[in-house]
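Removed from the display is one protein chain of the complex; every other protein chain stays in position.
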């Protein structure tokens, strides 16, 4: 099953289980069923009252989803590409994330916002990983799966969660990631990282699409005699510090890897915290790898943008060398 | 001269010197002259063609400023409070910051966006320090002054700069900060930090309003026998790593202090980088102090939000203890 | 152009204005005014609105309209009580802010008492309202707890939001006063979403969202109007047109000052009403509420008043033309409505005086009580970020 199908299955079960679950977004209704077909069939099954295709109006999409949440629903709003969260950011950060606090708990916002990281071949406005903005915003959870199965289980948890969640998909992975996804309803708890490969020399802390970069690097490193432990955070807020710190306390070396811009990115927080907690244990400073400090160059140009397995391998060699 | 007057003077000189400098924003024209009076008198002096009061429409304000910049002008756009940058974020990050790169250098955007951090007494939607979002956005400079004189000199540099600059003021400081500000045109180069107090035990790296927190803590620390060096970054992008690393290489202990949320904030980048560069020299891990991971609680409640001089002092004692 | 051209013929020398009629389907709508503005003058502008507020509201119910007195005496008394309460709390807050005994950003509602009360009169507790920073009138008219509001404004634990939200973000969920936002226009899409919930529930509850004239310039307003009309949601857009957005008068920021006319762009029913006349406003709100309850979709209501105070509790007000303000103050809703009630013999003067003093006492009591309430304990700092406060530990 592709990640697209796994996400569809999570949505389907959630809607089946709870008729308060609704979907709001551009092109989400059939026959389109979403531009990546993730919502395919759902409007046919549950009606266009519950699966609402909208105008191109991200502020209204997210705002209406917040309102529906305040009105007792569990909306799943879709913002097509993560770059477009900038258009709706006021609703996300100033309202969804703050309403519970500003109301002293009277106004929880059980909202899930699905969005998708694009690709360099679209150019600089459809290729950004912007999760750092949301991690820096108190009051919203941030989830970024790397496999079809986890996508299903984590999305189900987001929808069932009583807090606003930003669920970040990835254009390439939606189609390329396939797996034996459990049928039926199932959930993976938010805030639990997964060790995707055990290792002893260097901990590679990562999430989302970069997990696959790390796993590829781990293969290559093994051939070079270096054992990488790959930790998939899965949830960035709340972040599973226990798993991270335990791994690094054993390997005593860490790489933080992500597709977001390195400067002031999620890796800065993770590296800083590891230094704070394991200052005495570390054999070398934590190495950070992220996107270059540039807008995404158009793919056909061949200019690099994202960190590669080779970068991870070089980092691991440097740390262990 | 207050910081408000200093900013006014910078704008006045810039407009006098270069008739391509224009101002766009809500209430910026006389008789209002800006809600904080920063643009007072300028529309009377230079006309409402060059000082344009706008509808309440931040996307149009920033977008029109970008367009005017592409059309050969040096606009200074005003977004009243930093929280409202969320409304205009698409224009700021996806356009102002990227246009030069996406055009291979054909479309520079010599734009300055002035905005202002509010206060807790306004509540959670008028009190955020969001500079981390912009530091994480390749292509835009970020400037945050702490004194009247520097406000003038740095704003002048932003306006003269050929890149988009976000210039962040602070509601309280606009009135409370006073100083002997040089009359006439003068500039402080972007990307140069200032050592605001020399010290030998701990480097406190900070910027904006928190500089005054640090200076207050330094007084108290001196009384307790601890010598703090206070570094005012002034510009967050580009960031003056030389000054930071040189200071920490001497003190071998560092606190990073800011009013932004600590989690995934600017301090994470600064701490991570210090660890990377001075891993062997550091006597203790870098200590970070920032706003709590909460929306800003309404001030009259008395709930704390921003780090205080006492927090800095406690941090310094911990590092030196 | 047709309608305004005709209007210009009828009233030569007066600014073009819209005509207002009942469409074939019985909905009140307004034709668009496509009058173009005077050409943009890059000179220092005189800060006077192009139209005086009297001109803007002359096309509401006339003095002789028989429906003008269609409210029962009981409803008129309810309106008055609500208006009086709003005015009393508003005055007290301004007094405290001016005296420095309340350190909060507050936004006076003087001038809006009647229009807020008129909305409240037509709503049931289950109906919902989303307001702005200028929220006091809406909050009280919707039936929010006076004690909880005042305590909130003072940042106390017994405040509606435990003192954490504050004056700009008043809410009382228990009576459908859902939220108030501090960011211009941003509550509008949220109200649309409450409308989606009401529609999906199959209930006949309605949602009102209030916002200023200035908010009509912002993108969120536009997106929300289209969506609400497209989905025929039970949402009433109440534009509190006080003719100023902070320091800027409407004619200096709106290409067309015919705000009600903008609803046509979204095929939405709309009306403009004299907001200084609580009865006219109440009747117009009633039409909109009934339409929404019947499932016939949203209405845009432009409620025209004039800002009788500075923008915020402490701000300068010298820039407002003295004559326009003086004329507006003559219509100050609470004293005007009180006079009318007395003149029309709706209630004996003694009864009205009794209401006045009862309210004065209630308000005094609420303020005294609030000042004795505890502040939220430090432990409240980290609650309500997420449902589970443990997630925030150590951050």
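In order of appearance the chains are A, B and C, and numbering begins at 1 in each one.
Everything below uses one rule, namely that contacts are C-beta pairs under 8 Å (C-beta built on N, C-alpha and C of every residue); 3 or more make two chains touch, one makes a residue touch a chain.
Since the model is a prediction, treat every value here as computed from it, not as a measurement.
Engineer: Touch partners of the unshown chain, restricted to the chains that are shown, please.
Structural biologist: The chain that is not shown is in contact with A, B, C.
Engineer: For the chain that's not shown, point to the residue among A:249, A:294 or A:308 touching it.
Structural biologist: Residue touching the absent chain, from the options given: A:294.
Engineer: Just one of C:114, C:212, C:297 or C:376 touches the chain that is missing; which is it?
Structural biologist: C:297
Engineer: Out of C:266, C:306 or C:367, point to the residue that touches the absent chain in the complete complex.
Structural biologist: Here the residue in touch with the unshown chain is C:266.
Engineer: Tell me, which residues in subunit B touch the chain that this view leaves out?
Structural biologist: 22, 24, 49-50, 52, 54-55, 57, 59-60, 62-73, 75, 90-91, 94-95, 99-108, 138-139, 141, 161-163, 191, 238
Engineer: Under the stated touch rule, tell me which residues of subunit C contact the chain that is not displayed.
Structural biologist: 1-3, 5, 19, 21, 23-25, 27, 29, 31-37, 39-40, 199, 217-223, 225-227, 229-232, 253-256, 261-269, 295-297
Engineer: Touching the absent chain: which residues on subunit A qualify?
Structural biologist: 26-27, 29-32, 35, 43-44, 47-50, 53-59, 83-84, 87, 121-126, 262-263, 292-295, 297-304
The working rule: only the chains that are shown with their structure count from here on.
Engineer: Name the shape of the chain contact graph, picking from line, ring, star, complete and other.
Structural biologist: Drawn as a graph, the chains make a fully connected set, so complete.
Engineer: With chain centres defined as mean CA positions, report which chain is farthest from subunit C.
Structural biologist: A
Engineer: Need the central chain here, defined by C-alpha centroid distance to the all-chain C-alpha centroid.
Structural biologist: Central chain is B.
Engineer: Using the average of all C-alpha atoms in each chain as its centre, how far is it in Å between subunit A and subunit B?
Structural biologist: Spacing between the chain centres: roughly 30 Å.
Engineer: Nearest whole angstrom, what separates the Cα centre of subunit A from the Cα centre of subunit C?
Structural biologist: The answer is 41 Å.
Engineer: Which residues belonging to subunit B are in contact with no fewer than two other chains?
Structural biologist: Within subunit B, the residues that touch at least two other chains are 83-84, 87, 123-125, 263, 292-295, 297.
Engineer: Using the touch rule from the top of the page, what residues of subunit C touch 2 or more other chains?
Structural biologist: Residue numbers touching two or more other chains: 162-166, 169, 181, 183, 186, 219, 385, 392, 395.
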